[in-house]
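With one protein chain held back, the other chains of the complex are shown just where they sit.
Moving on to chain A:
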Amino acid sequence: YASSHCIYFSGARGLGTSPAASCPKVCIVGGGPAGFYTAQHLVKTRPDVQVDIYERLPVPFGLVRFGVAPDHPEVKNVMNTFTQTAQHARCSFHGNVSVGKDVTVQELQEAYHAVVLSYGAEGNRTLGVPGEDLAGVHSAKDFVGWYNGLPTNRDLRPDLRCETAVILGQGNVALDVARILLSPVDILKNTDITQPALDTLAESSVRRVLIVGRRGPLQLACTIKELREMVNLPGTRPEMEASDFECIAKMLKVLPRPRKRLTELLLKVAVETPEETELERRNSAKRAWGFRFFRSPVEILPSDDLTRAAGIRLAVNRLEGEGEDVWAVTTGEVEDVECGLVISSIGYKSLPIDPAVPFDPRKHIIPNTMGRVQKCAAGLYCSGWVKRGPTGVIATTMNDSFDTARTLLHDMDEGTLDISTVKPGSAGVTTILEKRGVKPVLFSDWEKIDSEESKRGEARGKPREKLLDVGEMLKVAWT
């Protein structure tokens, strides 16, 4: 971000020289953090490389726009650095282009010296239990997509007319979902949460959220910032089973600092008697949340008319193994919990988008070494979740993308990647797209969408009111 300013002040829009026909050209598939950080590093490091980013949606930024919670606007500040990258003279953004459908990876490889696949993880892991398809059961990916305005999830219409919601999984995404379900609407109404989601949450009957994990407190997957936010959430109180925390306190002294602090906070909230003002606050709170440990889903139980979820059957576990390597084993006992909403937050999953690209069907990633795709001809790279798997925060993806960019640049320097031929780059792709009736959305077109969303948001005291429909986005983009 800082270093990119050196190049940007000389290469910024209007001030840089346009790329020579014979310059190295790189194509990036996916306009989220991985794509932008990979582009940023390439453009900054080599003064002759031209980078084009292709994105399926008309709008850029991927999970920064559609995944980061509305009440975490600071995390979205990275959009500023991505904007600078997109506006660089040697970088261009092409939205509304679906790679694998509108143009194949092979066609991209013919037009560019290198193609970097950074298209993330658009699928999700399934529970594989009966009742998963009942109404009232959603993946966290879809629920988050719904409140964040992802066009695919616009019509999700989750039914929040129930008292208890059960979230399966205890990572940061699970905590985001819990927090959005229980946040006072007064807090949410000034964020960029979509208006339909806000209206639905305003009418919600959900008063209790259980966040369920199959292992124990020492394996809690979320991070301390998110736990603090739940603890401090106005109008809510924590409700947990003290028995889940036996033997935990004595483990504290051997834990590394991050895990120790997380566990200390968890113990404080779950087990310790609060002092008076906190006790009063809890007693007057109308909403409750809590972790449930050592529980795995075995079945989602249907309502009497068999159409919707009415409960969930959980297997009770115990742990085996030691130290970092513990796993859950069922005890044979089960427990039924009444609930009307089940959100499964057990992980995103990458999907193959083009048969020409090797894909590991077990790990659901593109097989690679340091970002260089294996088992195929030279010139194919990957970065972000499709390379490493769908975990980590934006900074993790940033470092990962820089690693891939370094590998690519190394290959250019060493000659492993042949950049001596002249390639048509985006001009070649535009010709193909025109023939197929596909019109890209350029960054300046996105800026019109951005401006329209900001304008609509201002009327409501929100940073933006997102457009929820691809058709509407395109209409605004091309006015």
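One rule holds in what follows: contacts are C-beta pairs under 8 Å (C-beta built on N, C-alpha and C of every residue); 3 or more make two chains touch, one makes a residue touch a chain; residues count from 1.
Keep this in mind: contacts and distances are computed from a predicted model.
**Q** Since a chain is absent, check the UniProt entry for it and pick the matching name: "Ribosomal RNA-processing protein 41", "2Fe-2S ferredoxin-type domain-containing protein", "Ciliary neurotrophic factor" or "Gap junction protein".
**A** UniProt protein name of the non-displayed chain: "2Fe-2S ferredoxin-type domain-containing protein".
**Q** Of A:P73, A:G321, A:P355 or A:G471, which one is in contact with the hidden chain?
**A** A:P73
**Q** If the hidden chain were put back, which of A:E107, A:E229, A:D244 or A:D354 would touch it?
**A** A:E229
**Q** Given the contact definition stated above, which residue among A:Q50, A:Q84 or A:S204 touches the chain not shown here?
**A** Touching the chain that is not displayed is residue A:Q84.
**Q** Which residues does chain A use to touch the chain missing from this display?
**A** Where chain A meets the chain not shown: residues 1-3, 5-6, 9, 37, 40-41, 44, 71-81, 83-84, 187, 190-191, 223-225, 228-229, 232, 257-258, 261, 367-370, 387-388, 393-396, 398-399, 402, 406-407, 410-411, 414, 416, 450, 454, 461, 463.
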